[in-house]
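Structure in structure tokens, see below.
Only one protein chain is missing from this complex, and each of the others stays in its spot.
For reference, chains read A, B, C, D and E in written order, and residue numbers begin at 1 within each chain.
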């Protein structure tokens, strides 16, 4: 998000000194994510939506569900796609124009976490095989940035999908036709939860905030599904992890992920 | 068109001093447009065309009429579209590359003035409902710039459309087929006329030339139809108008527009 | 490929002095191309491919053959297209991003040389008239640059096409279907050969290498077919040719082209 | 996909509109200032079903330098709609419509901002439409004025904004989405009440000269109503009752 | 849509072509210099049904600076077709064909222009095809030469241009659109008559070595005809008879 300055160096020194005492800048335990709040149905005109605050990071996901053409050779499956964008007021360094590689990575990691978990049951989203299917588009925008967009975006998309309703379409005279009043919940099979961890020195911290994010040597995002299995992973950053650290991060993601999943379930139930 | 320089400031001072004496730099009355000349059929291979000179501003519009797919949910209507481009030799400051926001505004204002008047009767431009319609593309290029492109482009497009002929197509064996020798005039319902006025100090002037354009505080373009009603309007520029001025500009646009409309009719009749 | 520097000027002086003695920097005769080596089937997964070395210039062409939609009004013809790209490691001055005008010219000249010779018999590449045809895409990448990309790229594309096999498709229930195991050689009618000549001072040299390329005043690429006729030509560079030189270049292209054509035939036969 | 309601009554015999409003009544409007953490100033508006966020950065340096002006500051405005803000999902790339509205809003704000106070720098106004419901440009302009004030940018006045229009042969205030689709004219108005200047004005649709006069008048009056809500948003934040 | 005339006679028994011309005859050509007000130089050509405008700016500064050359001036050429210039409406974005032709025309003009006389600057040649009819690049090149002269750019010679080609097994001058579509070869030629240099040469279509030689010769002779018309355009403007 920014190139290193003298202030960045001082911040990193301070963060490391605190970590050596087992502390974080905002008082959290090393494996403790920031407070998560989820507002369901923030955009009533969308088919589903959720505004998520993770500490001071705030993101919004709106889901649009509409007829689309299937991909070639995928005529028996609906379409799921997830995008992410940093709104220009989310941080002074954000630029308008084509997305940078870090934003492309963000969108693809969030998309893959949900896709690889098979959360959205695309086999149920076919209007007419090979001709017309249902497309589910989860578009995420970042409103305020304070680190760890991976998890904030992932939670927003997951919460929005969990609470989405899909209209029903059929083919009438070779024309896609809306069946009025036949809405149903979007078919989902599991609740994927991503946990992003930063490595600073030899410490692994969960859900790095903005200052921690700028000070990280490396990061890892691990997504688990409702069975407690690992379904997606992405390492990033300019340093490496030991094999032990990788295993440790896996364990953290299962354990902390389970807690986040409960919050997502609550939000889903609260919306019904 | 240009950032303000010392010379621009001097020009503006001179223009204002003249206006205080009720005069304009080129001797016109405040509500008097420059001389308008219209050359019909400048591009014989197009379905319609007109070259327009408004003072030293010169523009050319060519109309192409060809089969197209209808927009979704608009299967009973043909397509009308108007574009505008500044050719790079029209002024030393013009740059090639993607259009700047002022050119996009120009094209959209000209398009909207014609579209909102319902000049082109798109309901008559259907080949087969929901499948194939007739598209009418009025592309305008600016050849020489000396202020007020809005009106010059609008007159060129209107004149070209008034004198366009449309081929006839039918569906034969599910294929769009030209019916030879069955050309007819493009169906039109009214003649829209835009009048652009500039505000310099407290003076409202019609059809600002290049120097006046650079000195304006604000501008307004009002389009009227053949019934003398107002059908489109766009305010621009970095200052505002009083409510009285807005009403006054409406009256000017009806009155001066009627005179321009007569010239467009003459051009249409001259071409037949 | 580069702007002129002092070293470039010195190189040019040296090249010219040698030419005045009838010699070239690398010892070749004026009408002698560099050694040509052709490796067929370098990319086994493509439908055809060839890696070509012309001196130290190295290029690779891969051919993909797949069903496509015909161009409008060309429903009885398959599609042939040839592209060219300079890989960024082929020379320190190559930039990533949209192709510069010299690369666009390169691709179009190579494409045209093959297209105008009617080498690929597109009339045999129709699956169902007006609906579905076979597309043949010859994509060329430059791996190492040492002058005269026109000929190296042309030979690579020609060799790849000569040794391509095309699958067979038919329409089954309005769906394009692969007929297993019915591959056949791509139908071709002739072997086009381009010869590129540079003009330095008053000397015409065949197949300029990198240093010669930077020193040329003008260049000309002439393509001949198997009948020894001329089927495409492109003059380039910032100087002109006399009429006599143009005629002379035509003769050279027929004569030298015949030798290259034998090498292409050998490569084709070697691959069978 | 669906189809317009053919038999919607836009205005009933009692002068009540399709959403229950009277002809001179705006939709429900709420504005909140200072809603973003990283921006220098911000505002959130709900204008009927429109939901729009505006964030301000600046005055700040301009890159590349030659885009700046040594005599004055410059205002840069981006109006942008989220993919999920409209009925049919919008593609992310900025449309020509968004580019034009950005320019129109910029020129509507410029008369209000004392740009001469911060030469060589730029003030960026980022407008994001989260949910659209007809009249987004007026809602966006009203929110942008509040956000600029929240950012402490020196201003001559705030620009209020509201559309008027013609529905069922009647001039009405604040055209909503259904009225815009099925109605006869839409006239967005931006107005500075203290300076008594119209800084945004557009019109689509046909009006007689008399209706035109009336329409401008109704729009200006609507702006005065919106102005009060804008002032309240700033008062709430800076001298507020602490409620959220 | 439509379809090509299958039975068109390209060359009849009397050696007369489909548009009534003899084999060594050009289409009607008129050139006018100095037709634009804002450009530093300009020319308008009608070459058969081709209608092409060329405007020149320069020598002028180059932005960004590193694109300029301290030793010499640079020539920049843009060849561009209007959407309405061709049968099927052309999309406005520059095509690869237009980029290639821009380069070919630039290299055809460079030998004629004394670029060394204005180091660090650029001369811009903007070519706009208003109506196309086969042979646009030759018509454009001829007009560009006149426009450069009209702009007072120092030149060694003017570049004349005309295509030759093969139609009905015969080498002919100035291939028109129908002949290009149905004919056997098209060879655009650019030529400086005083310096006796060919600066543009392309060929599409098949020629025997003998035909090739003939085709070049016919093209060069055509250029000499066009050259006279180019000179007349400049004479008319600068020493003109006052008629317009």
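Note that a residue touches a chain if its C-beta (ideal position, glycine included) is under 8 Å from a C-beta of that chain, and two chains touch if they have at least 3 such contacts.
Keep in mind it's a predicted model, so treat the numbers as computed, not measured.
Novice: Of the chains you can see, which ones touch the chain that is left out?
Specialist: A, C
Novice: Looking at the full complex, which residue from A:105, A:128, A:183 or A:211 touches the chain that isn't shown here?
Specialist: Here the residue in touch with the unshown chain is A:105.
Novice: Given the full complex, what residues of chain A touch the hidden partner chain?
Specialist: Listed in rising order, the touching residues are 3-4, 72-73, 101-102, 104-105, 107-108, 112, 116-117, 218, 220, 222, 225, 228-243, 246-247, 250-251, 254.
Novice: Since one chain has been left out of the picture, which residues of chain C touch it in the full complex?
Specialist: 42-46, 49, 56, 58, 60, 62-64, 66-67, 83, 85, 87-92, 96, 137, 139, 141, 143-146, 169, 176, 178
The rule we apply is simple: only the chains that are shown with their structure count from here on.
Novice: Give me the set of chains touching chain C intersected with the set touching chain E.
Specialist: Both chain C and chain E are touched by no common chain, going by the contact rule given at the top.
Novice: As a test of understanding: of all chains, whose mean C-alpha position lies farthest from that of chain D?
Specialist: It is C whose centre lies farthest from that of chain D.
Novice: Specify, in ascending order, the residues of chain D that touch 2 or more different other chains.
Specialist: Within chain D, residues 1 contact more than one other chain.
Novice: Just spell out which pairs of chains touch, all of them.
Specialist: Those chain pairs satisfying the definition are A-D, B-D, B-E, C-E.
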